[in-house]
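The structure that follows is given in the form of structure tokens.
Only a single protein chain was left out; the remaining protein chains are all shown in position.
Letters A, B, C, D, E, F and G mark the chains in the order given here, with residues in each chain numbered from 1 onward.
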Amino acid sequence: MKTFVGILMGSESDLPVMQKAADALTELGVASRVAVASAHRSPDLVDRLVKDWSAEGAGVFIAGAGAAAHLAGVVASKTVKPVIGVPIGSSKLNGLDALLSTAQMPPGIPVAAVAVDGARNAGILAAQILGTADAALGRRLQEARKKAADEIEARHLGKEKSPK
Amino acid sequence: MKTFVGILMGSESDLPVMQKAADALTELGVASRVAVASAHRSPDLVDRLVKDWSAEGAGVFIAGAGAAAHLAGVVASKTVKPVIGVPIGSSKLNGLDALLSTAQMPPGIPVAAVAVDGARNAGILAAQILGTADAALGRRLQEARKKAADEIEARHLGKEKSPK
Amino acid sequence: MKTFVGILMGSESDLPVMQKAADALTELGVASRVAVASAHRSPDLVDRLVKDWSAEGAGVFIAGAGAAAHLAGVVASKTVKPVIGVPIGSSKLNGLDALLSTAQMPPGIPVAAVAVDGARNAGILAAQILGTADAALGRRLQEARKKAADEIEARHLGKEKSPK
Amino acid sequence: MKTFVGILMGSESDLPVMQKAADALTELGVASRVAVASAHRSPDLVDRLVKDWSAEGAGVFIAGAGAAAHLAGVVASKTVKPVIGVPIGSSKLNGLDALLSTAQMPPGIPVAAVAVDGARNAGILAAQILGTADAALGRRLQEARKKAADEIEARHLGKEKSPK
Amino acid sequence: MKTFVGILMGSESDLPVMQKAADALTELGVASRVAVASAHRSPDLVDRLVKDWSAEGAGVFIAGAGAAAHLAGVVASKTVKPVIGVPIGSSKLNGLDALLSTAQMPPGIPVAAVAVDGARNAGILAAQILGTADAALGRRLQEARKKAADEIEARHLGKEKSPK
Amino acid sequence: MKTFVGILMGSESDLPVMQKAADALTELGVASRVAVASAHRSPDLVDRLVKDWSAEGAGVFIAGAGAAAHLAGVVASKTVKPVIGVPIGSSKLNGLDALLSTAQMPPGIPVAAVAVDGARNAGILAAQILGTADAALGRRLQEARKKAADEIEARHLGKEKSPK
Amino acid sequence: MKTFVGILMGSESDLPVMQKAADALTELGVASRVAVASAHRSPDLVDRLVKDWSAEGAGVFIAGAGAAAHLAGVVASKTVKPVIGVPIGSSKLNGLDALLSTAQMPPGIPVAAVAVDGARNAGILAAQILGTADAALGRRLQEARKKAADEIEARHLGKEKSPK
Partner (left out) sequence: MKTFVGILMGSESDLPVMQKAADALTELGVASRVAVASAHRSPDLVDRLVKDWSAEGAGVFIAGAGAAAHLAGVVASKTVKPVIGVPIGSSKLNGLDALLSTAQMPPGIPVAAVAVDGARNAGILAAQILGTADAALGRRLQEARKKAADEIEARHLGKEKSPK
């Protein structure tokens, strides 16, 4: 059974943001599944997906939602796998509501909150979690990190200039 | 089957605030039941209480929670009865987190949010809801309203004074 | 006398948002009336509408306003029917002002606040309130809820895919 | 008919803050009247006080309230006299709610907002308003201003010290 | 010497907002003067304008500024005439910075804050202040108020409709 | 080499909060090390600890800090192991500053933010992360979860009462 | 003429906070003068102090104030010496008002804002500024920095422990 990351989002309109989580995982060679399932409008689907995906090899869950963003908390209440919450800045309040709804979880049921619209980091964090027990993935993460730093260095060297 | 108001709260530490909802209902002659059930730590208990209480005559639900206050939203996702949410100001952020988590519900699943720590108003609102189809309760609400206004007027008349 | 929901808003510019409350009620087979009446600029009109509509069968009021959104509170001070407040995000502060002005009501006079611009939920909540004593409406609410969940499930099934 | 400043507050618990408005007016030789009258719980009393006090010589109104602080706005909707609003920091949200509810009035009905708990400034501002047409009061305001500055200067001179 | 309202703003870019204060005054038959003078970049000009305009008949000052909006406070520190502050929502923070900088004045030096970008209300408030001692202006204010309410009523009557 | 969780905090005054992370790990049978090392005042110590602990078997890092809480971000910039950030509510701004400084990380370098002062959840989350590859730990997590839910249920059953 | 740092504060009640700026400077061997002078209540004293102290050798100014904290901005409008602003968290809004009033200065007149109540850092920053042209002071700053890091390291070494 191949381990994968289960990515849920509360609404199809969240997909442009949440796709970045799946893309980051693909870049790092980690499998993922994506589904739309609302904690409020389709709670039974959320239940079933968490149960089924857990049985089928989900190692980490990522849940993205906006406004009163309960999806990550609901998923976290149904599994002891790590759950990463992506607050989505889709409401008039620009994501402050989603950030507080995602991060301020009560003792006992953790959610790992990333930045507002920070789906790419959610993907990388999920890979880091799976990388704690997967040395090859750990190396790919280090290579990706080094490559990003090298690019910044390379662009810098091309531009270094003396005081003007 | 006697109609009652089902009052849930996420933690026993919320009881001093939430008791005010039950007290307001008692004053207005409305039955209520109270239970502690966390959306995150005991989701199955929440499920069962919403189902059982609905079958036993709950006409309105009141749910109080602090921080990432998901309880009202979770209850609302499982019933089409009106659900009133009481954001509790128990976290360092003074209830702004709970207010946004309670009020900013997505289209389709409403929660009726009252003020931070506004459990007394939650009780009165639940009575107003049941009063839409209970003329005697409607009259009791009007009497309570009038009595409160009269008291303010009476205290005022005793104090009216000319410019000093 | 047919029960209806009275929908008020503080300004004609609020209509595109508030129309969603009327639309949700129409979908659910609940009658409504709509009027523009400002708590500040036309307080007498607000007074008269609350009085007249109450006499003519209003079972619930919905009031939408932006900025220092007092309309719902003013309506609530004149009736013991349930009053739902819709904070409208029309000011530079994106509705945080309207949300706090609507939700933070003092003990004794409740307002049921929904999300910023959450007029659709205000309509559904008003139907839920009337549905507490109208079994047919209760069933329509359950059907609408189920249909929405089924649509999400159906879209999901069409897209389920194995890990990529 | 002697001109006076009408001071209203939404709750007796606001009196320790609002007394500072009356005290500032007394220091400046301006008459005032004080009453407790809630915009929400006793709207008729507010109506009557605004009407009666206007007829009896109120030149300016001061209204203090906390949370969803509607009192100043309600008074302003019933008079074209200047209305000063004092947001009171009595809720868990520390007065941010009251400040936004007081200051963010819609076009047409102004309220002059002062700081959270800024009742002393409300009193001084009311005196400044009456001082625009009362030369003696204008002089008293200037003397009070000068005296305050002189005291700061005097304390300063006693403490001036060279670099340590 | 004709009484007028002195309108200051911190930057020429504030003019589209602040013009509404002058327009409201013109509609109400009150004279005004307008100048751009920054509390920070041209403090001497602010000084001189407050002094000169006071000598030439300014009865009220209006000061509009954005961000760390100090202009109204600086003007208020130099006169005992009433000073109205207009917080302008020109920064990334949408005027919350300007509102707090304008409203939160320390005891002794009041500023009358209106809403973010609320220049029209600043003009009306200035007229209300001058109207406390100018019966004709007071009547014009009442007529304008009544006319606005009548227009809302008239639009309403044309639209009244029975439940749909 | 035994895997452990490395717990860092910016100041000794953070220890009462951060101890809860270590305690949760101990309860779950996970080893941990604790150190005080400020991202700003002792950056070299932070560097060395991240390097040494990584070599000695740290599988996850937890970093707690208040105000401009940079510690978690700095740790995350030096490792591809998962880093959990605990915003500490020690400043006048009650932890809103620390929450935003911890959660709003830029793309590429994730931090898993928990609630303000949410150190217990940080400990549980670290255990969940290590539990993705440690079946025994996964079972202990499930047992702890079930036990907490059972306790809530048990307390509930003792209190169930019919409507009063 | 010996260079010194001029420390101003808006109110004597700010002294317990602001004393920390003077103390930090004393520790670093930098002279300072301290005065209470309100931007609003004693603007002439502020003017005179900025002028006199500049003539007497002030190299940097530090200004601390709460609420609508204008003092640093007013000082900055009267000098081209660097001005450091200390937002003081003395109002109900916990210093968010003072922080925005201090930091959000318009283009042309900078203020260097430190943290809410961050007077100690204001003192160190003033020393760093004077240290740009004073090699001995620069060395003292480096020694103080190193000593603080060494203390943290020393405390750490005494506590290093293996996983428990």
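Please note the rule applied: a contact is a pair of C-beta atoms (placed from the backbone, for glycine too) under 8 Å apart; a residue touches a chain by one contact, two chains touch by 3 or more.
Computed from a predicted model, the values in this text were never measured in an experiment.
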item: Among shown chains, those touching the left-out chain; value: A, E, F, G
item: Touching residue (missing chain; options F:Val17, F:Val60 or F:Met105); value: F:Met105
item: Residue of F:Ile7, F:Ala24, F:Ala76 or F:Ala112 touching the missing chain in the full complex; value: F:Ala76
item: Footprint left on chain A by the chain that the document does not show; value: 89, 94-96, 115-117, 145, 148-149, 152-153, 155-156, 159-164
item: Hidden partner interface residues of chain G, rising order; value: 59-60, 80-82, 84, 99, 103-116, 118, 120-122, 124-125, 128-134, 138, 141-142, 145, 148
item: Residues belonging to chain E that touch the chain removed from view; value: 2, 4, 12, 26, 31-38, 41-42, 44-45, 57, 67-68, 91-94
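As a convention for this text, only the chains that are shown with their structure count from here on.
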item: Repeated interface matching F-G, over half of the contact pairs identical, chosen among E-G, D-E or B-F; value: B-F
item: Chain centre separation in whole Å, for chain E relative to chain B (CA means); value: 41
item: Chain centre separation (chain A, chain F; CA means) in Å; value: 18
item: Multi-chain contact residues (two or more partners), chain G; value: 38, 41, 67-68, 91, 93-94, 96
item: All pairs of touching chains, each written as two labels joined by a dash; value: A-B, A-C, A-F, B-C, B-D, B-F, C-D, C-E, D-E, D-G, E-G, F-G
